[in-house]
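Every protein chain but one is kept in place in this view of the complex.
So, subunit A:
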């Protein structure tokens, strides 16, 4: 273990890594001066790009009459697939199944067919509506059931994970049951919609400011679409107004379309999607239908699990392959299944191409795992918490996952037990059940669920990162790295790493926009990996500079290298303290390089999807949530009354930011499983394409009592950046406790004798329907 990873916190400069520090942009955020793409100064002659969208779910384009569009004063040009100079292709996984603009055929309602380039956005929007497109409709499959009926075309290879012999395990189990759970999709609803600004430069250069989580991929896509080499395209992003996975691959389309418009016209061009167009065009979280069969015994021990996980992937592969794989990776959640088999079914449908969304399929798998627990609990009459604790991964035995990775750090049981004690789970559960007896209409429920979330990209090559750190002669520092800031506080954490290492205060360290011109060949800021990967790369760069400074100082002041230390109040050089600016200035005059790049690749990991074996994850992040809810049996209305969360962020890089991720992740997860409902009509048109119809949680939907704590004294067992753990996605899963608590409240209807089998999202209607079904079951 290196010295850097174990420094006592007393020696850390205020706000340095492992301590709380406000977001690096906080003062700009609250003042309105933090610039997003549409806020950037507009280049002279800027043109605006608006897409024309398909109004059929699946059809051949018979003819396109765009004359009326072109005729609108202010319209500069109208571009179609034929006008794309390079590849008409934006498949993020190289599958070649995702044309940027529809070419002869449309595959979903909302697919871009052409773009209007105009002097104003208003003109372009109105002109786009004037297109006359003649379609010849083809049969469309809109959901999982229809896709299966039509033969089950897949967008990606199915994955099978198995360990042991599930058939034998199920047959030998004293008890077995089977069922199905439906889990809805989710719109990202990043507050800043998709946006990109492209400015042509010399000899085919293109600079693109894009609200993207993946500048490198955006760079590649723009280069391919323009048919130029990557070295002509620079993509930059200072910050995004939210992303949540929705700007991992989905940001490429607006960036490419803006770049094509800029290329064709020779003028700067901006594409900022209207919210409705954004929701109609872009992919969302995958909805799943999951069939399960479980073998267990009367003590609540799970003996075998067989699951088939089918997902609505939409019209193109996009990231569906790894998303659906990750659902399988998490269909065990924190539990050991002695005999197990998971199968995936990534189905093609004529809907938006579903994509990355915080958790990346993992949460859907976990919902199924927790349904299985619930089924076993109702079947055995045990408290679900007891079933959970009983089946959790062990530390020496019972620790092999369905993908044959050994779980080396299982702390789920400890966290659940600790949380149950802290929030009086047992007493409250008993009290609620008593109170429900005398409350005929309002019922309350409680549930405590764990999360175990695998950290690393399952595409192993993505687990690398770069950084570029400059020290200037006045002792100020500029940090750049390959990760992007979407609100998660990544840039803040990167600044904190440099602060801690150099012993500098916040005002001395500046983060700059992420650009492919400074750090190339980066990975998406995704899979919760941003701080893990880029943090180590920043540390690497900083340590290179530090090593040079140490060696210089030792020689210059004639002291041993061991006596040079970077402290909060300056650099200790032998007996004296030299200020950091003084040291850097002296080093400069001595011709010491004060700039370094850093690099990191995650050790230990590997994954082979062909065999279903490997160690795809460097480590796991854990946590548990206890939710108490109330439901109204007359209307299905529901409310979260109280939530307690205990979460494992390792040795947190910034406790304040991590608690923010947990609070926000929980509410987003709870929204997914309760009020957020995507509705398509029979023609494949999304009917919930704006916040007027698609409801994300509002202020009053947060829990009335909301206690969030970080697990203490639990540094990461692996040598991650300052022993922290990734925190972006895992807390999203805590929303599952809400679904389970609503189910517990519903179970009161049949005196807790049967599993309510509540599907998600648990909208008021879903709750009322489930109550109705339970009453009918009881009557039979």
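Some notes on this structure:
The criterion applied here is as follows: a contact is a pair of C-beta atoms (placed from the backbone, for glycine too) under 8 Å apart; a residue touches a chain by one contact, two chains touch by 3 or more; residues count from 1.
In this text, contacts and distances are computed from a predicted model.
Looking at the choices "V-type ATP synthase beta chain", "Amino acid/amide ABC transporter membrane protein 1, HAAT family", "FAD-binding molybdopterin dehydrogenase" or "Cytochrome c-type biogenesis protein", the name in the UniProt record of the chain not drawn here is "FAD-binding molybdopterin dehydrogenase".
From the set A:129, A:175, A:227 or A:604, the residue in touch with the chain omitted from the display is A:129, counting the whole complex. The chain omitted from view is touched by exactly one of A:23, A:312 or A:518, namely A:23.
Although one chain is not drawn, the whole complex shows that of A:488, A:543 or A:724 it is A:488 that touches it. For the options A:190, A:337, A:502 or A:552, the residue in contact with the chain missing from this view is A:190. Subunit A meets the missing chain through residues 22-23, 25-36, 38-39, 122, 125-126, 129, 188-193, 239-244, 274-276, 439-442, 486-489, 630-632, 634-639, 656-657, 659-660, 663-668, 675, 677, 679, 687-688, 690-693, 695-702, 704, 706, 708, 763-765, 768-769, 772.
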